[in-house]
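With one protein chain removed, the remaining protein chains of the complex are shown where they sit.
Order of writing sets the labels: A and B. Residues in every chain begin at 1.
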Amino acid sequence: MLREENEMVIDASGLTYKELNGLIRDRALSGAEKIFLRNVYGQRYIGTRLYSLTQTQNSSKPGTRIEIEVWGTPGNDLGAFLDGHRVVVHGNAQDGVGNTMNDGEIVVEGRAGDITGMSMRGGEVFIRDGVGYRGAVHMKEYLNKRPLLVIGGTAQDFLGEYMAGGVVVLLGLNATHSANFIGTGMHGGVIYIKGKVGKHQLGKEVGTFSLNEKDKKILEDCVGKFTEHFDVGIDQKDILHGDFIKILPVSKRPYGRVYTY
Amino acid sequence: MRRKMYEKEISACSIFGAMNIEGERFTGEGVIKAIANMHLRGNGLGGGFAIYGLYPEYEYYYALHIMFRGNEGAKKETDALLNRSFDVVHDEEMPSGERANVPDPPLVWRYFVAPDKKGKDKLLSDDDYVVQKVMDINLRIENAHVFSSGKNMGVFKGVGYPEDVAEYFQLDSYRGHIWTAHGRFPTNTQGWWGGAHPFCILDWTVAHNGEISSYGTNRRYLEMFGYHCTLNTDSEVIAYAVDLLMRRQNLPMDVVAKIFAPPVWEAIEREEESKKILLAMLRRVYAPLLINGPFAVIIAHHGEMIGLTDRIRLRPLTAGVRGKMTYLSSEEAAIRLVSKKLDRAWTPNGGEPIVVSLDGGGRGEKVDEVIPFA
Partner (left out) sequence: MEGEEEKKWMKSYLLPEFIIERNEDRCIKCKVCERQCAFETHRYDEELDRMFSNEESCVGCQRCAVFCPTNALTVKPNQSAYRPNYSWTGERISDLTKQAETGAVLLTGSGNDRPYPIYWEHLLLNASQVTNPSIDPLREPMELRTFLGRKPDMLEAELMDDGEVRISTEMPPNVMVKTPILFSALSYGAISYQAFKSLAMAASEYGTLFNTGEGGLPKDLRKEYGKNAIVQCASGRFGVDLEYLNCSAAVEIKIGQGAKPGIGGHLPGEKVSCLIAETRMIPAGTDALSPAPQHDIYSIEDLSALIYALKEATNYEKPVSVKIAAVHNSAAIASGMVRAGADIIALDGLRGGTGAAPKMIRDNVGIPIELAISSVDERLREEGIRNRCSILAAGGMRCSADVVKAIALGADAVYIGTAALIAMGCTLCQKCYTGKCNWGICTQDPYLAKRINPDIASRRLTNLLRAWSMEIKEMLGGMGINAIESLRGNRDHLRGVGLQEWELEVLGVKGAGE
């Protein structure tokens, strides 16, 4: 079913993830740039099998960025290893959103499960509501790659565990933060949180700091994108208004006295 | 002298549960569809279902589902034991579909029985008596294993994908007000019929995803209370622990959740005084029943379905509510397949139980605050 020249709809009913992702790949190779997925129920790895689309030899238009819109509930590892494409979910996502993602964008108009943004190295993930355990676990940055995870609600325990780089923004809209072990093992990157977070909720490797002008600029940018993606009944200015804290590792090597001579 | 050798199979899994809180019975079609949707989480070496409100015509009798392997010997021996110990009001071979895709199905028989206690056994409650007989069969009769032993409920399980097991036992012909289901991914053996989930003792059933690293500690503690693990699967300990704590010791589920998945000491110390004392006491007294390692479980008994994950949530569990139906699942997608629209969906914090009771509705509002817009 063709909507416009470069748009395509796939009905995922009854398809295994392998069949579905195969179809997505075929459509993309034959020129579709925007693919709508209907009736998705738990199919995994959506967006993962599109690597060679950006490679010259396999694509009519090298460097094409595919946009995938998902209706239903996508399975685990949505956008795992995603490299430059865009995935929008009209609903909730499960565990492992953006796992080891390199580039691109994932927008979830709902909540996401555990290990959201795990080991992300680049790209941007926006979750309208909350995320589960271990959000942004081991997120990292490298040279000009600096991943971003913006969460509208709050997170469960171990947000930013082992975080080595990148930016996490937790807006706390209509939510109180009750997560513990935030930033445990964190040794790089930054977490911005709006709302109250007690000292006991933080891992022992991190401290809280107030925002400087550079932080405010980053937040303005992130929140701007967030309100562009979602209508949460509150605008950018009002979200930015209020107390943010910044969480940073206090030492890059917090385990100095672990090993003997 | 032969050493006691304990075998433990390890498995990854999918779990699903559905309950009508007004007690209306429904068919398993949706549940089978949902667990089949999580096909990937199993590997075809185990599937099973527990159904409550299953045998209203035999409501007052213990329904024993018993599996026999090998020749007639095990069944003969079991029949003799049952006839000695119970009034068997009805028994029959479990109806099964020959054509289902399940390997080497054993003989499965169901018995409806009432205890016939003699001598000093009269001092035992009916439930304790049944537990003792179930342990006798499992321990002493080679090749006989009791799948389920509660009233007005039953467990159906075997080797195969859950949808195949459902087909084999013709589950589309049954109705119940709670259904729980399990798809299994054993890692180290061929899988066997007795090792499939749910595990059952009396009307308690447990469907479990994960591996219990405290299994040895849990098992040896339960042995002190007369529970013997014979089904070679770590999940079995949860069923017995639930029976011990909830039925025999009469502890409420909220307390049991704090025994299985206690808060860390630092968190306990932040609690107000009375709660601190309670939690610390639980950890001290019931330390051997801390379930360590990754787990998500759906525990059920008459009138209640409970979801719980380990204290650092190493295994997933999502809950969904639509009207009088409440669902628990390893993945949200499986719930959505059964009920596209949900009044709410959420993932509980590690160690926070979701308790779904008849009429009482689901508890877990506290968690709902944590995950907004859900």
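Following the convention adopted for this analysis, a contact is a pair of C-beta atoms (placed from the backbone, for glycine too) under 8 Å apart; a residue touches a chain by one contact, two chains touch by 3 or more.
Computed from a predicted structure; not experimentally measured.
Engineer: Among the options B:P95, B:G216 or B:G323, which residue touches the chain absent from this view?
Structural biologist: Missing-chain contact among the listed residues: B:G216.
Engineer: Please pick, from A:Y162, A:F226 or A:F244, the residue that touches the omitted chain in the full complex.
Structural biologist: A:Y162
Engineer: If the hidden chain were put back, which residues of chain B would touch it?
Structural biologist: 1, 3-6, 8, 10-12, 187, 210-211, 213-217, 219-221, 223-225, 249-252, 254-255, 262, 264-266, 274, 278, 281-288, 290, 292-294, 312, 314
Engineer: Against the chain that's been left off, what residues of chain A make contact? List them.
Structural biologist: Listed in rising order, the touching residues are 158, 161-162, 181, 184-185, 203, 205, 255, 258, 260.
Operating definition for what follows: only the chains that are shown with their structure count from here on.
Engineer: Okay, in this complex, where on chain B does chain A touch?
Structural biologist: Contacts found on chain B: 37-38, 40, 266-267, 270, 312-313, 316, 318, 331-334, 336-337, 345, 347, 349-350, 369-374.
Engineer: Quick check: in the complex, which residue numbers of chain A touch chain B?
Structural biologist: 17, 40-42, 44, 72-76, 91-92, 94-95, 110-111, 113-114, 128-130, 132-133, 152-154, 156-158, 173-176, 178, 180, 200
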